[in-house]
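Just one protein chain is left out here, and the rest sit where they should.
Per-chain residue numbering starts at 1, and chain names A, B and C are given in the order in which the chains are listed.
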Amino acid sequence: MFSEVLNPRFCETDGLGHINNTVVAQWFEGARDPIFQWFTPDLNMNNWKLILAKTTVEFLAELQYGAKVEIKTYISRIGGSSFDIYQEAWQEGKRSASGTAVMVHYCYQEKSAKKLPDTIKNTMQQHLIELDTIKA
Amino acid sequence: MFSEVLNPRFCETDGLGHINNTVVAQWFEGARDPIFQWFTPDLNMNNWKLILAKTTVEFLAELQYGAKVEIKTYISRIGGSSFDIYQEAWQEGKRSASGTAVMVHYCYQEKSAKKLPDTIKNTMQQHLIELDTIKA
Amino acid sequence: MFSEVLNPRFCETDGLGHINNTVVAQWFEGARDPIFQWFTPDLNMNNWKLILAKTTVEFLAELQYGAKVEIKTYISRIGGSSFDIYQEAWQEGKRSASGTAVMVHYCYQEKSAKKLPDTIKNTMQQHLIELDTIKA
Partner (left out) sequence: MFSEVLNPRFCETDGLGHINNTVVAQWFEGARDPIFQWFTPDLNMNNWKLILAKTTVEFLAELQYGAKVEIKTYISRIGGSSFDIYQEAWQEGKRSASGTAVMVHYCYQEKSAKKLPDTIKNTMQQHLIELDTIKA
């Protein structure tokens, strides 16, 4: 599991007084950096090897401006060329949002999916979580 | 079906040269205005009656800066107090992203879900789409 | 003068109930497209020829969600290699924000400023505004 702590920004609230839902997707993407680095260690975008197929976000409680948020990042599925990243946003002891990103190992030159390298699959194992467990 | 046409903004691209995935969620939320108005005709946020439970976005093709995008908005499920909004982003004749937002009719004072009014349910019927049909 | 009309998005508000100040900079950048096209007609970012040196935004009145906004875009200074773009955001008959972007004609390969081509300078003349006039 990877953990990142961030301060919600004033501009990330919306007129209902809480963090806007679209911001959670930005936080989650930001917290995927350690996983991006498995594929592109220096995060050079000219050498990018992942493409996003699908995202899901569940909104469980209002997220507030004025208190730190922890983003927890796990691997929840390891496929042949694709894998799932499961993430949660916690604030003041409460799981307030969760989400899954379906990522594909991808070659932008050939425009085709590629098998996940075994070395990366092994690393993924160390961050693997059973969703049934974590949500219990 | 509601249709909104927008110009992707320079700042909505990312380092891979396309529209960033988190922007699609913003476009989709923006294009929900006509549905928000069923519940709050003047869009006054002090009188808001909806809460978002879940969003899903599927990324089907790269969205580009420099060409207009049409957002199509449908109702894809009518429940007791909740309903689904299904949306698509089209660019140059191609369905490039789709997504579903699960909305709940909600009272922010009482912090509880409310039944959908029949008049609004009737209006929803006119925008209802069978997802099997549209994706075919 | 170029004019673009947009719908403020729900997610562009902040907890004070109005459009967040940082969004105005995004609107202004979005409305610079016709000027970007003088330098890169197809808006291909691999062939970009401008760099931003400075932006200023004045907040004159609260911008609201729920009413269209018109962005007006002018040229306010034509220099040797740089020029100024002056912009205003109007809502319901009121100039609610204004701003200036200092742009430089720039070669990203050579990392150096370039003289403005005469043909573009001539086009700029047609969109030139005296700031003393417009603010009167």
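By our rule, a residue touches a chain if its C-beta (ideal position, glycine included) is under 8 Å from a C-beta of that chain, and two chains touch if they have at least 3 such contacts.
This is a predicted model, so every value here is computed, not measured.
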Quick one: which shown chains sit in contact with the chain that's not drawn?
A, B, C
Out of C:Val57, C:Ile78, C:Ala113 or C:Leu128, which is the one that touches the chain we can't see?
C:Val57
Write the list of chain B residues that the hidden chain touches.
10-11, 13-15, 17-18, 20-23, 65
Write the list of chain C residues that the hidden chain touches.
15-16, 21-22, 25-26, 29, 45, 48, 51-59, 108
Against the chain that's been left off, what residues of chain A make contact? List them.
4, 6-7, 9-11, 13, 17, 26, 29-30, 32-33, 36, 42-46, 65-66
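Just so we're on the same page, only the chains that are shown with their structure count from here on.
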Would you mind working out whether chain A and chain C touch using mostly the same residue numbers, over half shared, or mostly different ones?
same
Could you list the positions in chain B whose residues touch two or more of the other chains?
26, 29, 45
